[in-house]
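Heads up, one of the protein chains got dropped from this complex, but the rest are sitting where they should.
Chain IDs A and B follow the sequence of writing; residue 1 opens each chain.
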Amino acid sequence: MAGQQSLVRRQQNPYVRVALILVSVAFLAAILILPVLSVLGYAFSEGLEVYLNALRAPDTLAAIRLTLTTAAIVVPTNTIFGVAAAWAIAKFDFRGKQILITLIDLPFSVSPVIAGLVFVLLFGAQGWFGPWFRDQGIQIVFALPGIVLATMLVTFPYVARELIPIMQLQGREAEEAAVSLGAGGWMTFFRVTLPSIRWGLLYGVILCNARAMGEFGAVAVVSGHIRGLTTTMPLQAQVLYDEYDLVGAFAVASLLMLLALLTLVLKTVVEAFGARRRRA
Amino acid sequence: MATARGWVSPSVLPGFGLTLGFAGLFLTIIVLIPMAALIMRAGSLPLEEFWRIATEPRALASYRLTFGASFLAACVNAVFGFIIAWTLVRYDFPGRRLVDAIIDLPFALPTAVSGIALATVFTPNGWLGMHLEEIGVQVAYTWVGVVVALTLIGLPFVVRSVQPALEEVDVSLEEAAESLGASRWMVFRRVILPTVLPALATGFTLALARAVGEYGSVIFIAGNLPMRTEITPLLIVIKLEQYDYLGAAALGLVMLFVSFVMLLSINAINGWRIRRIAGRR
Partner (left out) sequence: MSSTTLMAALRGAALAAVVLLAGCGGGQADKSGELQLLNVSYDPTRELYREFNEKFIAKWLADTGQQVSVQMSHGGSGSQARAVIDGLNADVVTLALAWDIDNIQSVSRRLPAQWQQRLPNNSSPYTSTIVFLVRKGNPKGIHDWPDLLVGDVQIITPNPKTSGGARWNYLAAWGFALQRALGTDLSRLSSLPADKVAAAQAEAEKFVGELYRRVPVQDTGARAATNTFVQRGIGDVLLAWENEALLAGKEMGPDAFDIVRPSISVLAEPPVALIDSVVDRKGTRAVAEAYLDYLYSPEGQDIVARNFFRPANAEVAARYAEQFPKIRMFTVDAVFGGWARAQAEHFADGGIYDRLFQAASGARAPR
């Protein structure tokens, strides 16, 4: 009786409840939902035809291609790194493990502008290696390699950070059992480890991809902003916005937003699968 | 064999050398060498010169804005993020699942998109800016706009940190307190809040760290007037555009140092939280 009563009492003062819900929704509406809607609103403000033309502009298509190419290079590379790092950290004990984990986390806490700056300091005209590369005719800054490197730095930790806790939690017994039964390293990995981490891995890959395609600050510093050559989609949106081509800018932004929404959906799906698996 | 390597415990599992070697190499090339370049470049400046650049009026004004606005935004997020997390955990209402899902949007949204979107909504002609202008509040091109942008990008950190902690609060403790005559407010203050506080602190610090380094979301709405609405990352970019590499490196080092301090704080808070939980159980 008392328990039920207290349960009911715990079940909210209705005014407080409504107030808090309203406050939450209003807050989210102001800083999240309205901006998102405004992107779509401006993108389509002059009609579907103009929107599609904006997307078909050669510079915009080049930006889309550059973004996809960068992601296609960066995501698999960082994934492989993430898996390797997680394997070393989770399955073995060694001195300096904590330092390694902290270093892997470093790009996470650093401003993206710094991530771009460091590569300009390395490969720019006054950089350490800049003159050497320039003499060889290889362009790093103002070209794809610079953009790839800066993006790789920024998205570096995503997969590793997802996998390390998961693999640490899972322990080593399964792998040790497999090895003791005669399985080699690769077979152990692919048959024993990978299936049990696949949702975490996928989650990390999705996040890594979203950041790789959406990265702005780091790429802005290294790319040189050359329309049609070195503008990724976020940069192209900025270039168009600065030139007051609002429809164009928002058209590109709308594509990026679509990507973000897709990422959210995939994330939720993967989370559900992963949770289901954990419960099973 | 494993025993030859004193610093690593022996293990039957293969692949240590390979994975650590590869990961280490990659880490060195992508992270360590570039960071070293920054540190050494800035370090090559004589100390007075470094200090002069790091403390010139324009830089100081940018620190004031960057750190001030980040702190304010993190506070706003702490309050509203807590409210939102509370609402999501404790109440059920139509659309709750949807709201829960979109909390992560700032994570996934490219900063340039949020920047352009916020700028458009809050300019004097924008949907919200229009009405705010009537009551005399200007958001775009002022420090208020900067705070708004930083609030947006920091929100998920607080909500996602606090949610699991709130979910873990032991209901029986609350009921026990109430049955002993504590008011709702006292229950909240004495039972719930202490449990959730470490998580809130983590979320706050994460939001703060992210806000300090933020670039894309801010520069569209900020106005970027030197000495008034110019954030430190932008000042670094401007110095680079002027090919003042050393100046950019000096400021970059300042920011790197701050990031490092934040990283350590987050780890420390996490440690505090884990110790509390471990102690409790």
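In the analysis below, contacts are C-beta pairs under 8 Å (C-beta built on N, C-alpha and C of every residue); 3 or more make two chains touch, one makes a residue touch a chain.
Source: prediction; values computed, not measured.
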| note | Absent chain's touching partners (shown only) are A, B
| message | Please identify which residue in B:28, B:183 or B:242 touches the non-displayed chain. | response | B:242
| field | Absent-chain contact - pick from A:43, A:62 or A:221 | value | A:62
| Residue among B:58, B:131, B:190 or B:275 that touches the chain left out of view | B:58
| field | Contact partner of the left-out chain, one of A:17, A:97 or A:227 | value | A:227
| remark: Among listed residues B:138, B:195, B:224 or B:270, the absent chain is touched only by B:224
| field | Positions on chain A contacted by the hidden chain, ascending | value | 58, 61-62, 64-65, 68-69, 72, 124-125, 130, 133-134, 137, 139, 141-143, 194-195, 198, 202, 224-229, 242-244
| remark: On chain B, the omitted chain is touched by residues 56-58, 61, 64, 141, 143, 223-228, 238, 241-244
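The rule is short, and it goes like this: only the chains that are shown with their structure count from here on.
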| query | Tell me, which parts of chain B touch chain A in their complex? | reply | 7-9, 11-16, 18-20, 22-24, 26-27, 30-35, 37-38, 41, 80, 83-84, 86-88, 90-91, 93, 99, 101-118, 120-121, 126-128, 148, 151-152, 155, 171, 174-175, 178-179, 184, 209, 212-216, 220, 233, 236-237, 240, 243, 245, 248-249, 252, 255-256, 259-260, 262-263, 266-267
| remark: chain A contacts chain B in the complex at 2-3, 6-7, 9-10, 12-13, 17, 20-21, 23-25, 27-28, 30-36, 38-39, 42, 80-81, 84-85, 87-88, 91-96, 100, 102-107, 109-115, 117-122, 124-128, 149, 152-153, 156, 172, 175-176, 179-180, 184-185, 188-189, 207, 210, 213-217, 220-221, 233-235, 237-238, 241, 246, 249-250, 253, 256-257, 259-261, 263-264, 267-268
